[in-house]
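The block underneath contains the structure these notes are about, expressed in structure tokens.
All protein chains of the complex are present and in place, except for one that has been dropped.
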Amino acid sequence: MTVIETKGLRKSFRSPLKKPGVSGAVRHLFRPEYREIVAVMDVDLSIEAGESVAYVGPNGAGKSTTIKMLTGILLPSGGAIRVNGLHPYQERMRNSKNIGVVFGQRTQLWWDIPVIESFTLLRDIYEVPEKTYRENLAYFTEMLGLEEILHQSARRLSLGQRMRADLAVALMHNPAILFLDEPTIGLDVAVKERIREFLKAVNRERSVTILLTSHDLGDIEDVCRRLIIIDTGRIIYDGSIQGLLDRYVKERSIRVTAGVKIDPAGAARALPAGVEIAGAGEREMTIRFDRFRYTARTVLEIIMQTVDVVDFQLEEPDIERVVKNVYEGRLELSDDED
Amino acid sequence: MNSLKKYVRHVLCAIQETTAYRASYFINIVSQFVSYIAIFFLWKAVFMAQPDIGGMAWKDMQGYLLISLFASALISGSSEFRVSRAIWTGNIAVELVRPVDYQKANFAITVGNGIAEGVLVAAIGLVFAVLIGFTAPPENPVTWLYFLLALAFSFITKFLIVYIFGLFTFWTTGGMGISWFRRGITDFFSGAIIPLSFFPAWLKTVSDILPFRGIVSVPATIFIGQMPESQILVTFAVEIAWIAGLWYIARLIWHFAMRKVTIHGG
Partner (left out) sequence: MRLGRTLFLFSRFLAQNIKIKLEYKADFIIMLFTGSALQLLGLLFLGVLFSKIPPIQGWTMWEIVLILASIFFTEGVVSFAFEGMWRTVRLINMGDLDRFLLRPVSPILQILVYDLGIHGIGNMVTGAVLFVLALSRTQIVWTADRILYIPVLIVSAAAIRTAISFAANCSAFWLTSFYNAFPLMVHQMADFAKYPSTLFTEPIRFLVTVVLPYAFIGYVPAVYLFNKEPWGVVAWLVPAVALWCVVVARSVFYRGLRRYDSPGN
């Protein structure tokens, strides 16, 4: 069943155009100019129940704008949109009962009251049945380690503690979909780990559909099975993470350590096309090769003919680098790539 | 002279900032006038019933109200909420790290705001004056000189009062409440709504001691020619004393506020 569906989704903003300085300001008073900024353009999404999807893109790509449209905060400028079968903006209150949202930089908690009080207030707001509330509270307290923070007010919590509480809040009413916007931003490694485990458990055990935006590609690799990349308002990739690597990562690397000083020039001469030296030190060398043409073993055998290899390390294709290349425009992701 | 340039830059930036949003700019100015319309009509009806009150005739009152309006409009709400807003959003931390004297910088910004808004307020005020048929501006150029001086003092005094109250945000969270309180006190004791000469003796003594009358009552009374020269000079002396006093009180409060911030980590 498709829980999130959009077709041709669009959002644009009007922004004033001003020349600098006092004269520019005065001129704007009498003859204002505006320009239209398109934040999201022609986005098609189709997400099934139970999926866990990563929504990735550089800053300003339109990620948050999309999420805000899906959660009913922003009114789309154009296109069709359906979440849980409803139009999220027009049927906002009905839709809000089916979704949970975590914004990395904002909290759902009330600032001045103990966390547990925020929970009960929200329980009343979402009309969660008492039994469900107590079960969920016990489950989240255990999974997220909330015991020590339940009776503290939100203003005294560290970022990691606040984030865990916000996760509990988002899921207290058993929503079908969980939206997360930069949930691990600013968190230390241990907390990130814990949150990722939690998200996986929730996705697995409770079939909660997850849509996650993050700059931390570790989050994405760990939690999500599907990756959507958006850049300047358009979707440029939609598929599995492995698929991305398979398609666009042509190369792998081997790093070899030699017993004696390396002669890079000599080694290079022996290399066939599609294999090249990426870097060389006194006793180390990194070789990059086209993984569709050669296996690691073949390349190693070739190298060993000219280099006295005593140790080697195989480097796995790295999604971080791929996405980085996409952001920097070095990798054009277009459909005719096959 | 280098440091003066810094503050001039503040003034220029403030002018830009104030005019950044057209609709808000125009509406902010118009709203100054609205509250005065009610007072205007009230007094008109009163003077129709009794032509001479407390030594003033209706034409005097008209001039008085006009100046009251102008003096109040020079420092509007945008200046008022800047300090408290910066504190409330925590943005003040950014402003504190800059190598400028916060108090002087705020003054420069207020001047900028005043220029941006004052021009339009003066223009509308002129139109307003014509509309209500006001025909009696002072004829004596010396009076005009005193008047302009009084306006300058009015501006500085009001700035200091608004600024000091803004600093109170460090200690309390009652946003609108504090602002309404300041307005209430200022409006009352500055003679903005009722000329101070109408006050009973004891109340008049109180208001004479306080700095507020410099904001409206003094320039307005000078404008309608009801303050003799000797009194003007004494009044100015008192005002200057108050300005100096308030300037240092503000610095003192600032000092305490900084201590609070560093102790509690804002």
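Letters A and B name the chains as they come in the text, with residue numbers starting at 1 for each one.
Following the convention adopted for this analysis, a residue touches a chain if its C-beta (ideal position, glycine included) is under 8 Å from a C-beta of that chain, and two chains touch if they have at least 3 such contacts.
Computed from a predicted structure; not experimentally measured.
Of A:L29, A:L86 or A:I113, it is A:I113 that touches the chain left out of the display. Among B:A38, B:A57, B:V142 or B:I209, the one in contact with the hidden chain is B:A38. Only one of A:L9, A:V101, A:I149 or A:M285 touches the chain withheld from this view, namely A:V101.
In the full complex, the hidden chain is touched by chain B at residues 20-21, 23-25, 27-28, 30-32, 34-35, 37-39, 41-42, 45-46, 49-50, 53-54, 76-78, 81-82, 85, 88-89, 171-178, 180-181, 184-185, 188, 193-194, 198-200, 203.
Residue positions on chain A in contact with the hidden chain: 13, 64, 68, 71-75, 92-94, 96-97, 99, 101, 103, 105-106, 108, 110, 112-113, 117, 121-122, 124-127, in rising order.
Criterion: only the chains that are shown with their structure count from here on.
Annotation: 52 Å between the Cα-based centres of chain A and chain B. Within the complex, the chain A residues that touch chain B are 18, 21-22, 24-26, 28-29, 32. Across the interface of their complex, chain A is touched by residues 12, 15-16, 19-20, 22, 25 of chain B.
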